[in-house]
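One chain of protein is taken out of this complex; the other chains stay put.
Lettered A and B in written order, each chain numbered from 1.
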Amino acid sequence: MFIRNAWYIAAWANEVNDKPLARRILNEPIVLFRGKDGKAAALIDRCCHRAAPLSLGKVTDVGLECGYHGLTFDCAGQCVAVPGQDKIPQKARVRSYPLVEKDEFLWIWMGDPEKADMATIIDYPFHNDYKKWPHKHGLYHVKCSYMLLVDNLMDLTHIGYIHGKTIGGNPMTHVKADMVTTPTEHGLKFTRWMPDSVPPPSYLKAVPFEGNVDRWQEFEFIAPTSILQWSGAIDTGKGARDNRDQPGFSLRLYHGLTPETETSTFYFWSTANGYQQEDPLATELLYQEIGKAFLEDKEVVEDQQARINELGEDGLVDIVSDRARIHMRRTVDRMLAEESRN
Amino acid sequence: MFIRNAWYIAAWANEVNDKPLARRILNEPIVLFRGKDGKAAALIDRCCHRAAPLSLGKVTDVGLECGYHGLTFDCAGQCVAVPGQDKIPQKARVRSYPLVEKDEFLWIWMGDPEKADMATIIDYPFHNDYKKWPHKHGLYHVKCSYMLLVDNLMDLTHIGYIHGKTIGGNPMTHVKADMVTTPTEHGLKFTRWMPDSVPPPSYLKAVPFEGNVDRWQEFEFIAPTSILQWSGAIDTGKGARDNRDQPGFSLRLYHGLTPETETSTFYFWSTANGYQQEDPLATELLYQEIGKAFLEDKEVVEDQQARINELGEDGLVDIVSDRARIHMRRTVDRMLAEESRN
Partner (left out) sequence: MFIRNAWYIAAWANEVNDKPLARRILNEPIVLFRGKDGKAAALIDRCCHRAAPLSLGKVTDVGLECGYHGLTFDCAGQCVAVPGQDKIPQKARVRSYPLVEKDEFLWIWMGDPEKADMATIIDYPFHNDYKKWPHKHGLYHVKCSYMLLVDNLMDLTHIGYIHGKTIGGNPMTHVKADMVTTPTEHGLKFTRWMPDSVPPPSYLKAVPFEGNVDRWQEFEFIAPTSILQWSGAIDTGKGARDNRDQPGFSLRLYHGLTPETETSTFYFWSTANGYQQEDPLATELLYQEIGKAFLEDKEVVEDQQARINELGEDGLVDIVSDRARIHMRRTVDRMLAEESRN
């Protein structure tokens, strides 16, 4: 079951051009493309004539032309040309989806188009700020429910166990982090501090810390599928908790988790370099390291999904570190319940 | 649902020899082989002893010997030998299927054997005429219902869209072709003329036309699964419509579409060279070009099948160019309805 009345990331804006792109979202086959005017559009990826995927077609001056018999559709899904006849059958149209380009994302609305309010799309100004937050983005296809990836990000005690070679470090440091959680209108925020801790391998590759650091993780979950992260570290003894605007390590991550099916997810992620902005190599290195860490997550959550597929979730036991995760799940369940009532 | 009381192409005659060949037809596992006398036979591909596939066995002087414990079956499916015992159990037999070798095809009858009338097998004399119609044949496995492949051949406006690099050319030439359709006892015929048109790439490879051509396509659909094609082109201005017996380009194609399963098909096809009969290279080139064009079809219809599997065919809209296709579908539906009544 999916929340339908919500904005989902359909693609990175630069993935979509005049060559149609097929992508399954909330288990519907979608075709994304840009018209000759550069505006991006999303249609159901099935021609209304003989069901051929429109993504096999091409963009013409008047719209997206089916590659089988040449019917053409505009960005609203209206058929505007049928080869061999002047009259367009009245029913010749395909479903279109609201699609908005913002902050390097293409956001799609899978629910009732009347309810699609652009004002509710998340702001992520860092994607427009290449000077202060130079960044790169990636996309992973993960064979698990998007919920398991959100779960993963709501219980950071996993970092010491899964990410020992990258962003992890001593498991106990993460287990004992000082954590403050705050509910928000659309989810929750939490901040975690690991004072006087050993910097993990990825941090050391970025900055040659000589001793321990005060390390922080700020996470905001915005239902149903976005997590905004700001993390970093400053030499212990510099008063990081009172002032994070000091030399050290700092990054911003966007985690956007778009369901492909009930058990597979597109993981849109970006890494922004907040510590050595003038150095493109630092931006690249950060991207590589985080990309590696996310592959470590991918392996575990895919195996977790396989077990859940087989044995379900009955009998699972919550522990103390699940607190934020449970809050997140309740938020999502509430949205689902609300949508099914309407 | 399949039409069972009909002849289907089981194999090219030269595919079958004394090494058994496993092939699924109408979703039944069949083994094809030739006895020592050279006669081809078809049995269900399951030994009646322990269910091993008979296609793992070998042909002996008395029949097809199971490769597991040596039971042997004659061409009628009767068990004729059980190692270790003289008495053959009465129930020891496997289903056999009427099989007829004709015009380089092996035709199988999947329905009630009593109704199998050899006289109703299609004549295709061109396969026996290597002098006037030198030819080659191919076999493609296509992951779609055979109906989608028949559909494909009943609406030739697709040629301009799919086959631009081979037999296509300007889409509008095909859309505007002058078409005459005639119902027949077992399907329909149609003839299409594209006068004064640009010859497509494959035609130009075959014949160095210097200007436009008058191009024709003659198709006959014989239910449920055969399409016989004669196509060609002659320099514009030579009066092709009144006399096609002039130098130019001409080919005959057999399209035989045998269901493997509800959503996969064996596409038996042959290409006969009617324009440069004395040149084996011309025959080979024609075969290569048409083989390429059919792979272009294969890609589209497989994707079309995937969409239909998921979203069904509800809400699809017919257009003018569907006329022959709709007639063909009605013929097939009538046969299915008739068979289910009996």
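Simple rule for what comes next: contacts are C-beta pairs under 8 Å (C-beta built on N, C-alpha and C of every residue); 3 or more make two chains touch, one makes a residue touch a chain.
Model, not experiment: these values are computed from the prediction.
Peer 1: Among the options B:Gly67, B:Gly138 or B:Gly291, which residue touches the chain absent from this view?
Peer 2: Missing-chain contact among the listed residues: B:Gly67.
Peer 1: For chain A, enumerate the residues touching the unshown chain of the complex.
Peer 2: Against the missing chain, chain A presents residues 151, 155, 157-158, 160-162, 171-172, 175-176, 299-300, 303-304, 306-308, 310-311, 313, 315-321.
Peer 1: Would you write out the residues of chain B that touch the absent chain, in ascending order?
Peer 2: That gives, for chain B, the contact residues 29, 45-46, 48-53, 56, 65-71, 82-85, 89, 91-92.
By our rule, only the chains that are shown with their structure count from here on.
Peer 1: Roughly how many whole angstrom separate the Cα centroids of chain A and chain B?
Peer 2: Computed from C-alpha means, the inter-chain centre distance equals 48 Å.
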